[in-house]
Each structure stands twice: as C-alpha cells, then as structure tokens.
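Have a look at this one before I ask anything.
Here the complex is missing a single protein chain, while all its other protein chains stay put.
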Amino acid sequence: MAILLTILFLPLAGAFLLMLVNKKEAKVIQYTALAISLATFVISFSLMAHFDSNNPNFQFIVNIEWIKQFDAGFRIGVDGMSLLLVMLTAFIAPITILSSFSAIEKRQKEYYVMILILQFAMTGVFISLDIFLFYIFWEIILIPMYFIIGIWGGKDRLYATVKFFIFTVVGSLFMLVAIVWLGSYVGGTVLHNDAGFTTNFMVIQHALDNQPIPLDIQKWIFLAFALSFCIKVPLFPFHTWLPDAHTEAPTPGSVVLAAVLLKMGTYGLIRFNLDLFPQASFYYAPIISTLAVVGIVYGALVAMVQTDMKRLVAYSSVSHLGFVVLGIFSMTVEGIQGGIIQMVNHGLSTGMLFLLVGMIYERRHTRDIAEFGGIARVMPAFTVFFSIAMFASVGLPGLNGFVGEFLTLFGAFNSPFLNNWSYTIVATSGVIFAAVYLLWMFQRVMFGANTNPQNHALKDISKREWALLVPMVVFIVWIGVYPSTFMKVSENSTKALVNKLYEKKFGYKPYALPASTQQKANIKN
Amino acid sequence: MGIELQYLLPIITISFFVVTAIVFDALLQNKIFSFVWSIIGLIVVIGTASYTFVIPSLELMNLSKEGLITKNMVFFGGYASFFDIVFAGAGLMTILASRVYIKREYKELNEYYSLILITVSGMMLIGHSNNLLILFIGIEIMSISFYVLAGYFRNSIKSIEASLKYFLLGSFATGFLVYGIALLYGATGSLDLNIITSNLIAGKFNHIYFLLGSGLILIGLSFKVAAFPFHQWAPDVYQGSPTVASGFMSSAGKAAAMIAFIIVFKHILPAVNNPVLIKDTHLIQNIIAVLAACTMLLGNFTALAQTNVKRMLAYSSVAHAGYLLIGIASNNSTGWTGVLFYSVAYILMQLGAFIVLSVIERNEQSNLELSDFAGLSRSHPILAALMAVFMLSLAGIPPFAGFFGKYYLFVSAVKADYVWLTIVAVISSIISMYYYIGIILQMYFKDPRSVALEADYGLARIPLFIAVAGLVIFGVFPSLLADVAYYFF
Partner (left out) sequence: MTLEYIPLVFMLVFGFGIATVFMYLSEILGAKRSTKEKNTTYESGMTPFKTARDRFSVKFYLVAMLFLVFDIEIVFMYPWAVQFKQLGSTGFIAMMLFIVLLLSGYIYVIKKGALKWD
C-alpha cells in the first residue's frame, strides 16, 4: 500500500534531493532534511491509524516482482511487532536530525544525505517480507554508518568504525550463507517451484511450518542467523564493538545506533529465529538466555567503573539489551511483548541519555565524569531531563523502563521453555546495578560542589534542545503510565507466534485469537 | 549461407577493423585517426553483435549444421553474442580511458589501439568457439596481444619485466593447454565439443586420457585466469603493465578465460547417469572447487598485506578468479549464468577502479601508494565517490552489482551441494572487506596530504560513468542482466 512505500522511500527521495543542493547552503540542507523526516513521521501516524491490531498477520502488503530467477521480490508489509519499530524509527529520525544541527559542523551535505539513507534502510529492515530484501537493507545500513562514525566521529573513530564494520560483516555474511541455503531448501527441496529457490518470507514461514528443517541442520542455520543478530544486539561475548562505536560516533550517530540499529538484531531474533527455526530455538534458548543474563550483569558491572559518561551509557545498552533477549527467548507472550516494548523504551531512554551527554559535551568538550560536579545549580532544566531519562533507564515505576523490564522478567520467570527461575533472579540484580551506576553517575555530575571553574558558566538548554527532549519525555511517560496503547498493537502478532511455539513444543495453542483473522494470510506470493 | 554470414557479422566486422587498423597504423602518422577508427570499429561491432542477438537462432532457421561454411566450429548467438557486446564494450571503455593516460605518461604510439582491438577479437573468438581448436586460437590471439600490451611502455623496466614474465609463463601454460587438448582428442576422438559430449555420454572414451587431458586443460586455463597455484605471474604483470591496460587484462581478459572455462567444462562434464563419468565429473568438480577455495583465500590474504593500491587490486583480481571459479565448480546452469553476471559486474568494477588509478597516476607509477589516497574525498570528491563505489562493489556490499553476482554464485554452489565452498567464499570475503574499506578509510577519513593530487580525466569520464551507472543499475535491478543471461544455458 502507498503509505508504507511512502514511509520507506520518502527519506531516500529526500537524500537524492539533498544531493542536488549546493553544499554551501547549510541551513537549507538542515531544514530540508528535518522537514523530510518530520513528514515521514507524520505519515507514519496514518499507518498506525489504518493498522488493524486484531489481525496478527502482515498488513499493508506490497508485492512487486523483482528477481524472478531467485523468486526474490520487493515484498514489504508490517505486523504488530514491526509496526512499533517502524514508528520508533520514524520518531527517532527527526530527533537525530534536529540534534545534528549543533553536533555536526563539517561536511553537512554528505552527513544529511547519509542520515536519510540510513533512515531508508532502517525502515526497510523492519518492513521487509523477503529475506533477500531484508539482507540488502541490512547491509546497506553499514555504508552510511561507516561514514558517519568515520568522518564525524571522535578521536579514535577510525579504529571504531572499522571494528564496527568488520564485526557486522562477519555476522551478516554467515547469515547470507544461511539465507542461500534456506532459499534453496525451501524452493528446491520442499516446494519444487520454478526457480528452485525462494526468499519470500511468508512462503518460507508457511513451508517450514509444515515441514521443519531437520534438527541437525536447523541448528546450524539458526546459529548463522543468530550470530548476525547477536553481534548487532549485541549479546555478551560479541559486544566489544559497541562501546567503541558508541563512544566515537557523533551524538546523533550514537542516538540512532542505540535507538534503532541495535533493535534490528533483536527484531531479527524474533522474526527469523523464533519463527522459522522453533525447534532449534528450544534447543538454544537456555544458552542464549544465559548469555543474555551474563550480558545484563556484565554490562552493568563494567558500566559502573566507566569514567566517560558516553561509554557508561554504551555499556548500559549491553545490559538493557540483555533484558530484551532474555524476554524474547522466554518465548512467552509477556516476555516477547516485554522485549518489544523494552526495545522501544531503550530507544527512547538511552537515546535521550546520549542526547543529554552530547549536549553537555558540546558545552564542555569533555565527557569525563570527574570534570563535572554541581551541574544542577547552573543547569536546572538539564538536570530534570537527565533525571527523567535516568529514572526511565533504571526502571522506576511510572516511567517506561519499568514496564519493559517487569514484563521480560515476568516472562522469563514463567517460561515453560526455560523452566528455571535462576535466569530471572540473576537478571533482576541487573536492575539494581543499573540503579547503582546511573544514580552514582548522576550524583557525581549533578550534585556536590561546583568546584571546576569551567562549569560555573554553563548555559542551560536552548529552545532547540527543549524541542528535542520534550517529545521523548512525552513518550517515556506515556509508555510508563498507559502502555497498552503500544502493547495492544503487538499483542495479537505476538500471541500468534507464541501459539506456534507452544504447538511445536507442547502440542496446544494457549491463546485464542480473534476468529475472523485466524486463517492464514494470502501467501500465494 | 547468407544467413550464416549474418551470424558471423561480429567476427567479420572485428576482423575487418583489426586489419584496417593495422594498415592505417603503418600508413598514417596521425594518432587521432587510429583512436577514432578503433572506437568506430568497436561501436560497429557492438551494433552487429546486438543484431545477431535479436535475430532468431540457428535452430529456428532450420539450417543443417553440416552445410555451414564454418563446419560447426563456431557457435552463434546466445552467450556468444552477449559476450561480443561485453568484450567490445570493455575494449571501448579501455580505449576511451587510455588516450589521456598514454599521452601523458609516455609517448603515444598507434599500435596501442589496434592491440586492444586484436585482443577484443581474440576474446570474441573464445566466446564463439564450438571447437577446441577455435578456442585455442582465440586464447592465443588474446594472450599474445596481452604480452605485447604488458610491455607496451618499452622504456620502463617494470613494464618490460612484466611482459617477459607474462610471455614466458604464458607460453609455458599454453603448452599445457595444447597437450590437454591433444589428450582430450585422443580420449574422445574429436575436437568438436558437441561430439566430445556425445562420445562421453555414450561411454566411448578412454578413461585415463580423459582425466589427464581435462587436468592439463584445467592447468592451462587456470593459468589464464590466474587461479591458485598458477597465479604468481599476475601481481607482477598487473602492476608493471600500463594501468588502463592492466585493468583491461585483469577484467575482460579474466572474463574471457572464464568463458573458455565454461565452454570446455560444460561440455566435458555432462550431467548423465554414467557411473564412470559421474565419478570423473565429481573428481574434476572437486578439484576445481579446491582450486577456487585456495585462490580466494590466498588472493585476499596477500592483498591484505599490500600498500600499493595497484598491486592490491592485482591480488584482489586473483581472489575474484576464485569467486568466479565457484560457478564452474558448481557445474550447473545457475553457476554459468552467475559467472556471466559476475563477469560483467567484475569488468565494470575492476576496469573502473583501474581507470581511477590511471587518472591520478603520474610519472611511471607514482601516486599509487595507499597513503597517496589520503583525503582524496576533499580534493576530488567525485573521483573518491567513484572509487568508493568500485571498492564497495568489489567487496560485495549491496546495492551494487558485485553483491548480486556473488549471491548468484553462492546460490549455484549451494544448489550443487558445495556449502563448504560458500563458507570459504564468505570467510575470504570478510578478509577482503578489510582492505577494500581500507581504501575508503584513506580517502574519506584521513586528512589530505600536503601536495594535492592532480586529476586529469579527459575522455575517461565516459567509461567511469558507464561503470558506475552499470554497477548501480545492475545492482538494483539485477533482472535486467540476469534474465537475459538466464536463457543461454
């Protein structure tokens, strides 16, 4: 449908438009980019309005023939799980662009082109219904991100960006092998279609539902996909690129990296690993959950000893994403829904923290915690916003973080797949650690005596910065107080997935879905 | 007979232009004439080849193959016409990019353009061959012109070294090729590839000679594509030769040798239920697969250690021979079509990258170190962007054509149950990322060096534009090319 195509291609069109503008017209470039991303955000509301949350299947499906020989098509569509992430992307993009006005000073034209291409590809990742298309969007993201970190990043940007690139590529190329194998298996061995190959997601989903891949092979395919996603998330032993990339990226780059890019990994885990390889998921769930729990604790502990604020927030991401993965691999409705809402939360609260750290960095050109103290006196509004973001991140009831963390922990606690309380118990300690490192940092930066003379005359936040932070606070509070606006969207899609998992493992479907929508979507193409 | 001449038109026109170009070289001293004449020639060849592409095939015309002048030694239409267009196009791009480079770096000589024409004619003959002798003649016409092209800068020691090395090793490999052809003839009783196939299927062949002959042909052709372990000449030759010419050699020359690979191995490895033959087929396929794996790994690992961009691209071209060999090892139509697609993409990106090098090269190969590229995006943003596109495409990052070519080859390998080969290919791709993005890193993230590079495009703008446009168009809409290539095999 036209809405989805508009949301996808408007940023790309914008990028081409910007290429035509003279690079000296910095203001024109900035406001054009902002206008385009805002327009996309506004249009994305009509997506929300037309979305039928009773229907667990894909909606707004567009299916255009593309490469006949491999049955790869331009197939896009959203269901409840991806819709929230599409909205998140559309929401974060204007924030990113607005925050770039001050953060990016050189080569502006290239920068805004890159950001818009990035938005195009991120949206594409979440709405692809064709694995080949998904892979293409997944890889395209590398190019703008590589440049954003490499050109506009901090001191060690070269190291960080190459590390980011190589880590991601290692994962994604193995995923490519798995995609090729999957396409050849489903198209050739299962369906015997004309091409002997298919990457149509819904066809593969349906085919594997009836005829799962033999378990010993399924495990390898699962691992190939999971490796790529876990590097992106990042799950515990694969996380080392993240602190470097986050720290060295420019503020908007960090925001978009934390808010959206990491979600691609967790989204992939739900969309592909759980859905297509359920048997292997049961097999690997304890291992991945263990890694997630280790990540929660490890990320928190390492965050505690950081002296650089941005690095601290980066490590807190490792910890927070651990909750998401734990929720996903609990394979319960609470866990997965909690995971999805936690993805959005993390995007909002960590994105906001990065913005705030960026603001103070622009004023002082340092992020060293020891350089600060008593900021609350000179920047009261800043301190308030910081505290909101921090409490959201810690998981204070009434703010969004609590909803997500509670649900994921609840899901993991109740999960018949994990069947073990200890994950939850250890993971809960991560919440406490989060309180420790964030509050400690807050105290050291905001309170105490303002002894450093350079901190005496800091300006409080400007109007533009208000415009950045207020929308985020709105959503943070909204999700915290009334999460069901968002939970409702993904509820039925999640239930359908969980039904499938329960049926494969225990032979029954625990949830009844609205009757009219139970039949399979049109999977002809 | 008249109809057959229509099919032969591309060959006839290229021969005509080759001969006339040589005569004009001798008679006229005006270089611009030779340049224009070769361009006209190649455009006419592209036109005639497009014409043979659209007229109905020989089978549809109901012509008996025995009645032909060419006695069924030459193949018409289909992939042959396709490659006529590709090779002539590559020659055209090379010639357009060469003029400013040759004029600047050395004294311009007439023979350069006619040599490119001769090379193109040899490549086209390879594509048209339906008989091992024609194939051999095509390969030799191409190779001998390459030996001369490599040594074209006769005052440069490196160029002469490249030429001599290429000639000695090349003629050595030719020996293997001829010996292999002879043994294959002995084993199957024919030089006609179709008869060889039918004899093989009928079981009328000598087992040991067949294996020996195919093995020797494999060695000979591996040398021509610079596959492991016959790749040692490639870096020195590609580095020493004139930059544009080595771009042409390493892209179109490689593609032509890959066509030879397809033509030979498609016919001597038929898919039939003859138990002896199947065993042999699998053996040869496995050998090719191992060669492909070693070539990819070795090429990429060695490229990693290079600081000279030209030499790095030379090693990367070794690695790409490995990727292309995947399609041969798979021995199915997806593989051959994949080789076709990847050859086109590879010609565009490799030739493009070498043309970029030729634009900034000065005084016999200076300005080609990796550090010379530092900050290129500041001084020459367009050139840097072009180079970045070529590098990303060589690395196999979507949405450029290089990615889809790799995807094609991976699919063919998985279809042929060579999953391990795909994994090796993926690992070597990961290795290659490091040096490809290393160039981008230099161009975009490093500060410019003190003395800014000069860039002197001349007519090289046209081939650069063609290359980038082709890579993007075939990358986003691969069907445009893949659907055409699909019906050939």
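As written, the chains take the letters A and B, and residue 1 is the first residue of each chain.
Note that a contact is a pair of C-beta atoms (placed from the backbone, for glycine too) under 8 Å apart; a residue touches a chain by one contact, two chains touch by 3 or more.
If you're wondering where the values come from, they're calculated on a predicted model, not measured in any experiment.
Undergrad: Taking the complete complex into account, which shown chains does the hidden chain touch?
TA: Over the full assembly, the chain not pictured touches B.
Undergrad: Where the complex has a chain not shown, which of B:Leu27, B:Val54 or B:Val451 is the residue touching it?
TA: B:Leu27
Undergrad: Touching the left-out chain: which of B:Ile3, B:Val19 or B:Leu304?
TA: The one listed residue touching the chain not shown is B:Val19.
Undergrad: In the full complex, which residues of chain B touch the absent chain?
TA: 19-20, 22-23, 25-27, 69
Convention: only the chains that are shown with their structure count from here on.
Undergrad: Quick one: chain A and chain B, Cα centre-to-centre, how many Å?
TA: 43
Undergrad: Note which residues of chain A are touching chain B in the complex, please.
TA: Going through chain A, the ones touching chain B are 66-70, 132, 135-136, 139-140, 142-143, 146-147, 150-151, 157-158, 161-162, 165-166, 169-170, 173-174, 176-177, 180-181, 183-184, 188, 196-197.
Undergrad: Across the complex, what residues on chain B touch chain A?
TA: Residues 337, 392, 397-399, 403, 407, 410-411, 414-415, 419, 422-423, 426, 429-430, 433-434, 437-438, 440-441, 444-445, 477-479, 482-483, 486 of chain B touch chain A in their complex.
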